[in-house]
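Taking it in order: structure first as structure tokens, then the write-up.
Shown here: the complex without one of its protein chains, the others still in place.
Entry: chain A
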Amino acid sequence: MGLRRAAVAALEGGLLGRVPVPSSAAAWRHAAHFTFQPDPAPSAHGQTQKMNLFQSITSALDNALAKDPTAVIFGEDVAFGGVFRCTVGLRDKYGKDRVFNTPLCEQGIVGFGIGVAVTGATAIAEIQFADYIFPAFDQIVNEAAKYRYRSGDLFNCGSLTIRAPWGCVGHGALYHSQSPEAFFAHCPGIKVVIPRSPVQAKGLLLSCIEDKNPCIFFEPKILYRAAVEQVPVESYYIPLSQAEVLQEGSDVTMVAWGTQVHVIKDVATMAQEKLGVSCEIIDLKTILPWDTETVCKSVVKTGRLLISHEAPLTGGFAAEISSTVQEECFLNLEAPISRVCGYDTPFPHIFEPFYIPDKWKCYDALRQMINY
């Protein structure tokens, strides 16, 4: 049975009841698996401007380079603006010795960035896709993360920030869709941050650049153009390691980060309408070190937890959250903690719409948890 027909049959005939199904093949392949819901414009940081995600990143980098004369941006193709337009205009504004291209060498880029940071200058390195960060894995884990610790605080590369586009994009296949946050979560000494929207991205990126620890900032590439919000033009900082409760609820806690936050927002709406279930939504934002307190406090209140991410299930970050929550809130749990994640396969090419943990799978898991 064809992929599409099987999926349609599962949706229509299944327990989920009638759900809207795209009418044509083209519509099916182009429908995004989420709807981006912009947050209201923040009023506390002055004038705002309509920006999408990549523009908010450019704005953050602009602010950072203006404020800090030692800040430099480098990576593959950043000079002309970057393959996702995140650095457009910066070279013209700040000069070619502050915004420059590197050759094709991720290990070299990060190693070089660590060196820049160790002298005290602010290094903002770009890795073109998170999938390509693996040659630099040794430098990040063995050098950047351990510099302060092994030198007894004599040296550190805290002014290093690494940015990389992250997550599924609809047609990325194996090497343009990965979410490697779990690999880095296993490494004390670095911080891993993932924003869900332009306002969040700018604030979190500026916090990462300011933060005195090496940070990895993953940007959901599917949101680069799709997410548009009113973003403050001036600098502002969103604190790291603080999760945000986006919606309060009493029956289920749902935790996600990046693009997946918008998916679970949809699920919460569905749950309210169809099941009368009130969901509490938490955007984790910082993966390492993560805000255990907010999540556990919420689970104590609701008794049920659903965590969702695109990365494969086994060893994904949901496992860490799940493990900690059951330690802290064991007696409060009404149902086993549910993890809705990608399959344990490489990120597929043609099977992507079926692979990703879309709102139907999350809804299904939620329903089973409610009825436990």
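Annotations for the structure displayed:
Keep in mind that, in the parts below, a residue touches a chain if its C-beta (ideal position, glycine included) is under 8 Å from a C-beta of that chain, and two chains touch if they have at least 3 such contacts; residues count from 1.
We take it that contacts and distances are computed from a predicted model.
Hidden from the displayed complex is a chain whose UniProt protein name, among "Pyruvate dehydrogenase E1 component subunit alpha", "Large ribosomal subunit protein uL3m", "Myotubularin-related protein 9" or "Ciliary neurotrophic factor", is "Pyruvate dehydrogenase E1 component subunit alpha". Per the touch definition above, the residue from A:E234, A:E248, A:E293 or A:D344 contacting the chain not shown is A:D344.
When the missing chain is restored to the complex, the residue among A:T48, A:T70, A:Q107 or A:Q242 that touches it is A:Q107.
Although one chain is not drawn, its touching partners on chain A can still be listed: residues 1-4, 6-7, 26, 29, 76-77, 80, 101, 103-105, 107-108, 131-132, 134-135, 171-176, 313-314, 336, 338-346, 348-351, 354-355, 357, 361-362, 364-365, 368.
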